[in-house]
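Sharing a structure below in structure tokens format, with a few things to ask.
With one protein chain removed, the remaining protein chains of the complex are shown where they sit.
Moving on to subunit A:
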Amino acid sequence: MTTPLLCITDLHATVADKPILKGLSLTINPGEIHAIMGPNGAGKSTTGYVLGGRPGYEVTGGTVSFAGQDLLALEPHERAAAGLFLGFQYPVEIPGVSFVQFLREAANAQRRARGEAELSGGEFLKLAREKAALLKMDMDMLKRPVNVGFSGGEKKRAEMVQMGILDPKLAILDETDSGLDIDALRICGEGINAIMRRADKAVLLITHYQRLLDYVQPDFVHVLAGGRIVRSGGPELAHELERDGYEAVAA
């Protein structure tokens, strides 16, 4: 029997004292790709933020174990070092800080936390160039300030480049498909497969639509409604949702 990578049990969480997650349970094993789908306000983004440890997202009940650790006891940067990556729906602009500088410091902070050797400047640039090429992103863009002046699609591709460089065990990707045109959607989808489709890694896709799942075929699809998972199934469930709508399926 495999040890689960992520095990969420009866998770309750509030945002500004308002209950959003109301008993979410989900287990993800290494090698699996899961998709959480659901209507607006179901708690999809909250799930990502709670797992990432965003301030203001209060866990009021339940447990989350990640790679054998109590995830909820870790600070956001410790979760990253443990192998968690959160892909943002709205990546944040940080003026004056270049991607290259920030990612090298982030990658090395993670390595230090894990007791691994740091990457030299040359090693880092080689890695960054390789991952940028995978996402068809010009390396010069990574010399620019973090996300500043990037289009929606460029921001999402930059998120995937970061994922490639940081090489997490589990990627939680919050609406990576929103704001993408057809070509960018395919490039991001292929990037996710190239970086994360491995026996020792897993992905949790948070999405509204089937279209990303055409490129990143999930093993399991879950319907989130009212702060809990109301149905789970295989990839065919996403097609059913697309055809019949959330109301019909979640009812």
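By definition in this document, a contact is a pair of C-beta atoms (placed from the backbone, for glycine too) under 8 Å apart; a residue touches a chain by one contact, two chains touch by 3 or more; residues count from 1.
Simple rule for what comes next: contacts and distances are computed from a predicted model.
Remark: of the listed names "Dipeptide transport system permease DppC", "Molybdenum-pterin binding domain-containing protein", "SufD family Fe-S cluster assembly protein" or "Aminomethyltransferase", the one matching the undisplayed chain in UniProt is "SufD family Fe-S cluster assembly protein". In the complete assembly, the contact with the undisplayed chain comes from A:Pro91, out of A:Pro91, A:Gly153, A:Gly179 or A:Gly233. Subunit A residues in contact with the hidden partner, per the touch definition given at the top, are 52-55, 75-77, 79-81, 86, 88, 91-97, 101-103, 105-107, 109-110, 113, 145-146, 162, 166.
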